[in-house]
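Of the protein chains in this complex, all but one are displayed in their positions.
By letter and in written order, the chains are A, B and C; residue numbering begins at 1 in each of them.
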Amino acid sequence: MAAALVISALGLLGLVAFITALVAGGLAALAAVGGLLAMFVFLAAVVLSLVWLERKYLGRLQMRMGPMRVGPFGLLQPVADAAKLVLKEDVTPAWVDRWLFWTAPLLLFLPSYLLWVAVPFGPGLVLRDLDLGLLYIVALSVVGIVGILMAGWGSANKYGMLGSLRSAAQLVSYEVPVIIVALTVAMMAGSLNLSQIVEAQRPVPYAVVQPLALFLFLLAGLAEVGRTPFDIYHAESEVMGGPYVEYSGAHWAVFYLAEYVNTFLVAVMVTLLFLGGWKGPGLPPVLWFLLKAYLVVGFIFWFRGTFPRLRIDQLMALGWKALVPLSFVNLVLTSIYLFYGWPWWGMSLISLAILAALGYGIHRQAAARKPAITLVPAVEVRSAR
Amino acid sequence: METARRLEPVEINVNMGPQHPSTHGVFRMVLWVDGERIVQVEPYIGYLHRGTEKLCEGELYPQIITLFDRLDYLANFNNELCFCMAAEKLMGLEVPERAQYVRVVLCELNRVASHLMFYGALGLDAGAMTPVMYAFREREHIQRAFEAVSGARMMHNYFRIGGLKEDVPAGFKEMVRDLLPGLEQGISECDRLLSLNEAFLARTRGVGAISAQEAVEYALSGPMLRAAGVPYDLRAVEPYSLYDRFDFDIPVGTQGDCWDRYMVRVEEMRQSLRIVRQALEQMPDEGPVMAAGVRRMPRPPKGESYMRTENPRGEFGVYLVSDGSERPYRVKIRAPSFASVQALPRLLRDCYVADCVVVLGSLDIVLGDVDR
Amino acid sequence: MSEVLDSFHPNLSAALDEVVVTVEPAQVQRTCQTLRDDPRLKFDFLRCLSVVDYNDSLQVVYHLWSMEKRQKVVVKADLPASNPTVPTVVPVWRGADWFEREAAELFGVTFEGHPNLKPLLLWEGFEGHPGLKSFPVHDYQEW
Partner (left out) sequence: MTPSLIALAFLAALALGGGLGVVISRNVVYAALFLLVSLGAVAGLYLLLLTEFLALVQVLIYGGAVVIVIVFALMLTRLQDFAKTRDHHQWPLGLAAALAVLGLLAATFVVFQPAVHPLQSTGIQELGNELFVRWALPFEIASLVLLVALIGALIISRADRGE
């Protein structure tokens, strides 16, 4: 098994090197490989920290301690988990389609890893500052879905099948609002380059100018990575892990890794597009960046601790009937705002007004539902004899 | 092939259970689904069938109580009570007041514990992780009290035909009384956490609804029936033990959907605590806990009795036929979950796969109860 | 109640707090239908359906309840052990479905007209009817 791991790792590296060579136009390939490796190590550390953070945070939300045995404050728990997963037997069920089954984790993980090439962590702190960075990230993030589909279909498992059907429907639908909102931001900044987008948030971050867009992006982003309340395609109480149901050991770990990397990506994108990236007083830029990203991640975990999951039809309805129209409305509003050159607070007022109207509508709906049960005194029932 | 072939949608059948995480035990159902929509459901039970009814025929009366503990393993006291009362009814025994009050207190606390379990499990089924933690925190307090009384957290074996195994420990009243405010607060917390959560409402409102008439036809009982709008609670309709002495309300739903079933149970917890409070006030401090003249091996006279109690899951019935010996001739157990499960195909009409687990969760079945 | 049921030649008796109606097996379904539909009785809730094995005969026992009138009744029918057959009551109360399946499995009672009388609790291929007195209690085989 170790040999297989080594070989697959080498193959992975080769593939990575090749794609890097393409990206770098065959010039600084070596340096790029070094950068990619560094990025991998960094992402692995991020994932470990996220796992720890999530378990600890959820534990606190639920009045538990969370992990506390391995290492101080349970800090080494994720490391132990990772070691366990890698050493675990990797089961291949008899009926799986081996080709699809084994390539699926790679196909999911590779794009979600490669898109970090274009993510700036600070001024100039980026592997390749692509002019089309935003488009690059959006485009690559779609490819991973094929990996999920392959995993579900190749597992020859009905839950996997259901899960991958769900994931295809869900992820493709939510790609639309994500792209439209990203487009809105690109319009405001006048660039698709992520560094320039961050620089463009000069007087105020876009979170203030475009609260509605932030809301839409965060919601659609949650759906895009399948976090609660949108963790429908791998809902453990319904389809028991969906596409991942037959995976175990190291291959399952790859899925897990990809999922957390994607979650972090959503947080990072929110940070870059709306929270002004690495800008902030006092601290070094990278620290600001990580602080903001982890805050958003914390928000995502908070969601997970609070909400049940939606049903697939409700999710699709929310996507197509609420998020997509709203994101288009926002796009049109933004173009009007840009065309007439209104002051930024005009836009934020409009955006806030729409958001408030939305909130009020939801609240009204909830309030209207309140009376459901009536109390019949037992004395009455008894005397009716 | 020359013929242009229409691509037809596939109806796949999915086997859910007996090892599926959200079937509440070893329960299996086969779903025929068209995409995400359920076309047909067939429940399969029996994975936990232990032949309790048959076993009872070979055991002495006091031994049977332990078997009843293991039926509905979330409502042990309620089961014990029903069996003891069936025998008492046959023997014409008058159980001392103090014992009766203790029974009521323990049964109502058991109901709260069981509903808390339901609350947590339904939250998990709907995909929320936190409710189950809240529920288990409260449940823990109740189980500690049970342990103090009977020595066991779940399989109590505490009630006896004619009374109790022994008197409750000193300070029982205070212990339970101190428990109540915390429990009330905990239940309110649970209520606030989940009841009006938008996503939870979306998942449960209008899902798996059943009308009052159909609910009666399907022999549903307990919270299932009350959620459909029938104020049928045996504690009020046909009061047994001391239930005619307490003042409480029966929560009744309107739609008979999952949310009503949930809300009925949440409200029932509060009402149970009300009953506990009253029972503690009325309970005599001293007195026997065993009816006079009951032999160690009771021999009910030849005859038969049907006793039913309001269990957390609905109407729990024991049909006891005695031939005058120290072993019952026949014990038939009417299990509330058994009736609930058979309505599952009806409840899941026009539902989605995801509703399946929520509706099953809202039935609140215990497989020990279904399979017996 | 007696006047409603007169056509079925019932045998009325009382046991503890319940009224017991004993009828011929063939009359069970019609009796139950009448008990449910008659506006004076309205026994719309089937509480329990049990079978008791008295060696030479099997007794089917129906515990009924009326939601509206708040009254209860027990219907009994004695079946010969050699050929225990009784009409189904599923058309009367849909909830009788599984109760009858269970009774059929454990006691070998045939419920005529039941839509789906296949085994419910025991594993596939189980032989015999373990509810009967003739089936050994504690003498099970390993499997």
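Quick notes
In this section, a contact is a pair of C-beta atoms (placed from the backbone, for glycine too) under 8 Å apart; a residue touches a chain by one contact, two chains touch by 3 or more.
Note that the coordinates shown come from a computational prediction; the quantities given were computed from them, not determined experimentally.
Which of A:L106, A:V119 or A:V138 touches the hidden chain is settled by the complete complex: it is A:V138. Residue in contact with the omitted chain (choice from A:E54, A:D81, A:E175 or A:E259): A:E175. Residue-wise, the contact with the chain that is not shown comes from A:S164, picked out of A:Q77, A:S164, A:Q210 or A:T228. The missing chain, though absent from the display, is touched by one residue of A:W52, A:F121, A:W153 or A:Y337; that residue is A:W153. For chain A, the residues in touch with the chain missing from this view are 21-22, 25-26, 99-100, 130-132, 135-136, 138-140, 142-143, 145-146, 149-150, 153, 161, 164-165, 168-169, 171-172, 175, 191-192.
Note that only the chains that are shown with their structure count from here on.
One simple way to say how far apart two chains are is to compare their mean CA positions; for chain B and chain C this gives 24 Å. For this pair, chain A with chain C, the centres built from the Cα atoms lie 58 Å apart. Across the assembly, chain C contributes residues 70 that each touch 2 or more other chains.
For chain A, no residue reaches two or more other chains under the stated contact definition. Looking at the complex, you find that chain A touches chain B at residues 58, 61-64, 158-159, 161-162, 165-166, 228-229, 231-232, 235-240, 304-314, 362, 366, 369-370, 372-379, 381-382. Interface residues of chain B facing chain A in the complex, by the touch rule stated above, are 12, 14-15, 20-22, 33, 35-36, 123-130, 133-134, 137, 194, 196-203, 205, 227, 231, 233, 235-237, 239, 244, 246-255, 259-260, 263-264, 267, 352-357.
If you check the complex, the residues on chain B that touch chain C are 45-46, 49, 51, 53-55, 57-58, 89-90, 214, 216-220, 230, 232, 237-238, 303-306, 308, 315, 317, 319, 321, 329-330, 332, 334, 338-339, 341-343, 371.
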